[in-house]
Structures are given as structure tokens and as C-alpha cells.
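As you look at this complex, bear in mind that one protein chain is not there, while each of the others sits in place.
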């Protein structure tokens, strides 16, 4: 077991799965010789050659379309979209084709493509290198949506995604690619797609979140404990679709207070889904409104990024609100 | 005042605005000589010529991209996407460009494009002629999202959209294009983008919905009154973004029970937003869980469409549930 | 009595220029039987399309798309393929399914969206999927399948398989995003794929001249470094031979080929379309004269392989077969309600199972014969 970054966790999973199964191919813009603009595909072309790890022309719709074709033919493609912001040119392939192939063909044509993409704020990327489009994917039946927040989860969830039979949108929180470190087993790790992870147990209020917002939630939880004496549970959802509803409901039944923390614009964001689920299935447990701490309903700004992305302060103030709610 | 269909309401608005303002141009696949596959653009090419109403090559990204360029230059383009299902090839232009142009240019480049598209079930269109992608748009700051449910609203809202300075996604419920009829003023009608319409007042439970689900809600409300003696308020949201939050909160404060009815898949659908809003801002008024009646988390089916799209029965049963909730 | 091509087109209407020059020698490389079979292949498609349209017009199926006038493209390509080659079609190459031996009834099950439909009634009519003959499931979205063909071709190449992918796109579809992406990728990867532009001169109502300003659509291939040709798509043997060459190139590792087939959409775009709104009778009639079926029949006659009696018998038999075989699909009944929730994922995830179970527990008691009727 070694201490690694989240980025290394991703790279580990790719190395592991490509070694295990020669049907696994990795490609995308600059992922070959250049090893990805974030170096997530380090060593792959060196180790597995240009046939299995290669750079592509600048066409996201082509990258996903080609990946689908490979999957139809029995391969296990793991294409990379350089930034989540640049998946929109491929949105049609993702929504119309990838998500619906199995269904529309009566199960004849499964489409197990794992699409990796770094997402979110944190690198001063402005409008087009910072977005968090997870809600679009979660509203698209046929896709699984997975977002790790720790190096071990990155490795284990990505490996499981690659071994699965369904299309997976695997979103990587680039803000914490290198800043979050943790133990990662050297051996095979497989963390199942589905279950949430309780990052910290607590009794007074639950924070639901994922990805780069987990460290923010952890800090806010600590401050809330320190300054308000509040015991905060932090649930790292990990798999956004299909959702681990049981864990969410149980946690709310225990704490009675729920806050959802996401980076993307508030309206119709993923936080809305969690809030709606709670309002539908755990209303009677609620002792306070379900609060969404989220990005604003504006594009993602450059200079004022620090205001846009929820920080520990904003989460802390929300905790304060819900515990003081009468 | 004449009785017209919703489709005629749309066509009326286009005729009215093109007559009023020669900066208004209409184009899209088959909208010229063929007058649109639903005939929404009837008479336009005849009356205004091929320069102002024309058919385009088969490229949705081109249609929206070109519309944006026209708007930048000072025109008022009203492009049509033949089916909402086929806006995905243009999703990048809509999300990355149309929605963000004004913001990113510090207000230098407004982008008042009105994108019309028929959406939703009801024509036995299967996976690709039935989708309701409103949630994607509502999660995209910079866009206004408008959906009429009556002929007069279709005319008045579309005219307002065209006169406005912002991009508007104008979604037309094709299921009721011809089946819903109503009085439409012959003169200019302008219905403001923003306020919801209370389609029917009631005291026991509120149905929130829009578009083709409004007639379904009205029928369910009637049956609930008839069979259960329940007084149902029906709120036709009309403008999905920006949302008329005040009307929603007020209605829930009055009735204490809320049901949201939408066609699209339940998870991360527009119903989740309304439920979340209520859970955040009107929790204490709630006497029952907020129920989402929605499409399932599956692609839209062909033969079993009748099960997929919420019908009056499903809404009725939800009303029964919430009024019986203890 | 039975007419061969009621209402739509008369397959015997033939371009006089062609009938004037009969060629008594068989074209080299073909046996007489082969030539007759090719003709029968086209007739089978025509008969199927006519049946489709009748079923639709009488309200027995909800929608249909016919390929009338484009039979030579389908038969010419299908005849050149090997079994291991895959087809990535649009909605207008369903005739190739028949060429690969699927029964009319199996196809009709899809049109009816009944319980025997391979796709469980999930897709609109004409959106077939037949894995056993490598006819890949299609969406309604124009163009998206082209890069799937390239990806599958790259996969075959990677695995060392001797399979070639063929894929089709309309003149309108050449403007789609994925046309550009697919040809870009195929060129760079030298993928074993053959692209067919089926230029039938219309994208619904939009004429090809306003679709693209290039002199010819096959010129698009140049920009991707892909060898490209334009052929008479109503000339069955031209299609067959061009395909053979392209397949040979692909199998030899020489990469993709783009073949524009010049043809004409003799029927409506679909059962929802009224072509009289946008094209005049004269144009349509002229085009009908170039019908690939009538033309090939005249050739067969000139080669002494076919006569009028045989022809009459063929069409009569085909029409009856179509009636019999499609009727088998009519009273099958709809797929189970539970099936609506299957195949979204490999396994039904818990949240979706919950939606299903709640729905089945409560609403399955209420029959829903007609949409919009309140069953309570």
C-alpha cells in the first residue's frame, strides 16, 4: 500500500485493467504520446503501444462514436474527454446513442464504454474549463454516473466501471487530482458501482456531496464541530446514478437535517434531486428545510471563482442555519 | 377573437412578429417551402420570401450557430429544431455559446435567439421523437425556458420571447398542437416571460406542471373533485426558467400538498427542482411528501408509451395518496 | 387481380435510353442465376415496401419508411458482402435485412412493435436490430451511426478479423456532425469501412442542391484523404462492382472508401410526408423512369434470362407472401409491461426497480386500452 494522489489512482486503474484485459483501449485528445493534459494516461502508450493508447483527432463526437462502435464489436473502450466542458460536442452521441443502445436493441447491443472526464472548478479555468455537468448525465437513463473523491475510490471505482457491462460516465474532480492523497492498495481494487460511502458519521446534520466538494464538506464539518459543537455526518455519494437511496434516507432519518453540496448551478442541479428524494421519502424525519449549497445560476467565472465554488464557509453557514432552524 | 389550435397560436405569433419587425428571420429543416413538418411555419415563406423564411441543410449545430451569428449582428432569428430530440447535435452551441455569450463578453454581445422545438410524447414517436429535455436547459444559466399549454399562451409567450433581449428555448407540446383549442386574440398578444398561470384554483393540493401535462392535470383534478371531493389547484408554470417562485410557494402555503407532473425521466427532472424548492422554502407548510409524477428512468418507449407518459389516472392516484397521507 | 406496384410506382417504367440498347451478352463475372437472383432481391424489397405502406395507410402500423427507387443500392451492396461484414444502416436500408435472410414476419413484428419484436416494441417502426445478421440497431438521429461503423472497423482491425463495416448516409445526412467525425477518424485510422452516400436528391423536402454547394457529394471524401467515387446508384451491377472493389481495398488494409450512389427517392420521405408540397409531378415522373427495378428487368429480358410471364408470377407470389407473412404479426399482442424497465442497464438498478414495482403494484390493475381514457 502506497500513498498516492487521486490522479495516480486513476492511472493505476487504467494500468491494471489494460494489463488484465487486452480488450481495454484508451484514447482521446493528447492521451497518447503526451499522456493526457493532466497526465492521467501516463505510461499507457509506452507500455501498451499505439494501438491500445492513442491520441485522436479533435472531435469529441468522433471519440465517443468510435468508442461505441468498438464496444459493439466487443472491445472495452475507455475514451477520455479532455475537459468535461468539451463533452458537449459529443452530447448527442452520449444521450442518443451510448445511453440508449442496449434498450432500443432489446438487449442485443450492450455498450460498455467508460467515458472519463475531468470536471469542476479549482484550476482557474473560467467558463469553459470548470463546469460540472453531472446533472445532465443523471437525467439520462442508460448511463451510470460515478465520481470518486479519494485515490483509492478513483482506482477501485474506475476498475469496476471498466469491468461492468454498462456505459459509465466517470467524472474526475480535477481540483483535487493532486491535492488529495491517500493510501491506495497495490493489488487489484474493485469498489462496487452503487453504494455511497459514509465519509464521517454524525448525528445532527448530514452533508451529501461528492468529488471535490468532499474535502470542503469535511472541513466545514470539522469547523461546525469545533465552533458549534455540531456532529455532522458526511455522505460521499460516489455513484450519482443509480443512487444509493437507502443510505440517504437512513442518514436523514438519523440526523433530521440535510444539506446537499454541489459545484454546478443550483437550478436543476444534482442537489435538487437529493432534496426532492428526501422531500418525497423522508419528509417526516426532517427537522429543517433541505438546503442546497451550490454554484450560482450564472456561468462559471474566472476572477471570482472563489465565490462561485462552495467553500467551507458557505457550507458552515448552512450547517449553522439548519441546526438553528426552528 | 377566434378559436384556434396551439399550433395556430405559434404560427400567429410568427406571422405577427415577422410583420412587425423585419429583423425577425425563421429557418430550420423543412420550414420553408414545406412549412415545417408540423406546419408551424405555414405561410411564412409565401408571405415574407425565401430570405426571411427558409429551409436549411441538415445540421442543428449549424442552425443554432448561424442564428447566434445573426443575433450578434443585430437580427432576431427564430430557428426551429424539427424535434427536441434532435437538438442534441446543437447542444454545444446552446450551452457553450448561446447561453454564455452575453455573460462572457461583459454584456457586449447579447444573443437574443428564440429556439423553437416541438417536444414530448403523444405522437407514437418512440425514443427519438418524444423526449422532453427541459431540465437540461433549465440547468443552463443564460437560457430562458418557456413552454405554453394554451393557444393564447403560445401566441403571447412566443411573441414576448421574440421581443426580448435574451435567448429563449421555446418548447412546444406537440401532443396538443392540434388537440387543444382556445380563443386567441386576433390583435397583438404579449404574455410576459416569467409569471406562472393558475389554471384552476383549489385548496387541498396543488399540481405543478406545464405543456401537454396541463390537460392531464386538469382531468385528474376534475376526477379528484368528482370521486374524492378534493379541491385541486393547478399551476401552469409556463416559464420554467426563470421560475415564478413566489406563486409556487404561495400555492403550497395555501394547500399544503404539492405534486409535480412532468413527462421526462424522474431523476434530475424538472420535478426535482420544484420539489427541492418547496423543501427548501415551504417545508413548514407541507402536510404530505412532495410527489413527483414523471416519466420513468428509461428511454421513451414506442408500444408502451401509454404507460410511460403520466396520465390522469397516475396523477389522480398521486392526489389520493397525498390527501390520505398521515 | 393484383397490380404490382399499386399507387406508388410502376417498376416497369423504364428509361427509354436504356431499353434502346439491349446487350445480349451476359455481363462478365455473373451467372444467369445470379442475375435473376439479384433481380428477385430487388423485387422482394419493393414488395415489402408496398406492403408496409398499405399496412400504414390502413392504420395497422403507425408509421413506415419505404426505400422505393433505392433497391439497387441495397441489393448491390448486400450481394458483395461476406457474412462477417457488418451493416450500419439508416432507416432506408431495411431491404438489406431481407437480403441477409431474416423473415418478413420478424421484420413485421418490429413494425407492429409487438411482443415478438426483437426490440420489445421499444422503437418506432423501421428501427430494426438483428444481431445475428450483423445489422446494427439504429436510432432516428441522422448520422450518428457512421462513427460506430468506424469504431467497429477499428476494433476488427485491432482484433485481426477479416470483417469490413459498410455504412449508409443520405444526402441530407452528409451535413451531420458525425459524417465529418466518422470520415476524419476513418481516414486517419485507415479503418476497414465503406461509406455510402445514398443521394436520393432530397432530405425530406430539402433538395440536395441546397444541402451542399459542392458539385458532387462524393467530393467530400477528398477532404479526409478517402478515395471517393460517384456511381449510378440505380445501376445494380455498378453498385455491386464498386462495392467489391471497396471491400477488397478494405480487406487488404488500404482503408476506407466513399461511394456516392446517385439515385432518387421515388416515394414519400415517410408515411408522414406529402412530397407534392415540394416537388412537381414532372420531376417525379422523369425520375420514376430510371427505376432500378424496371431497368434491370429489361436487361434480364435482353439477356434472355427473364420474361413477362415469369415477372407477373414473381410479383403475384411476392404480394401474397407479404400479406401472409405480415399478417402473422398482427395479433401477437404487446410486450409485457415489466419489459419497459429491462435493458436500460445490464441489471435493473434498485431505484428503477422501485419505479417498476410501485407502478406494477398499483397501476397495472387499470387497463389502458386507449391513451387518454380515464380507466377508473
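Labels A, B and C are assigned to the chains in the order they are written; within every chain, residues are numbered from 1.
Rule of thumb we're sticking to: a contact is a pair of C-beta atoms (placed from the backbone, for glycine too) under 8 Å apart; a residue touches a chain by one contact, two chains touch by 3 or more.
Here the structure is a predicted model, which is why all the values come from computation and not from measurement.
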Missing chain -> touching shown chains A, B, C
Of the residues listed, C:214, C:286, C:346 or C:376, which one is in contact with the missing chain?
C:214
Touch as defined at the start, partner being the missing chain; which of B:66, B:260, B:279 or B:322 qualifies?
B:66
Quick one: say which of B:122, B:141, B:211 or B:310 touches the chain that got left out.
B:141
On subunit A, residues whose C-beta touches the chain left out of the figure
29-30, 32-35, 37, 55-59, 61-62, 85-86, 88-89, 122, 124-129, 219, 223, 227, 266-267, 296-299, 301-309, 311-314, 316-317
Interface with the unshown chain - residue positions in subunit C:
175, 177, 179-181, 184, 187-188, 190, 210-215, 217, 219-226, 255
Residues belonging to subunit B that touch the chain removed from view
25, 51, 56-57, 59, 61-62, 64-75, 77, 89, 92-93, 96-97, 100-110, 141-142, 144, 164-166, 194, 242-243, 245-246
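Note that only the chains that are shown with their structure count from here on.
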So which chain ends up in the middle if you average the CA atoms?
B
Note: subunit C sits from subunit B at a C-alpha centroid distance in Å of 35
With chain centres taken as the means of their Cα atoms, state the distance from subunit A to subunit C in Å.
40
I need the residues of subunit C touching at least two other chains; which ones are they?
117, 120, 122-123, 127, 139, 141, 177, 344, 351-352
Give me the residues of subunit A that touch two or more other chains.
89, 92, 96, 100, 103-104, 141-142, 243
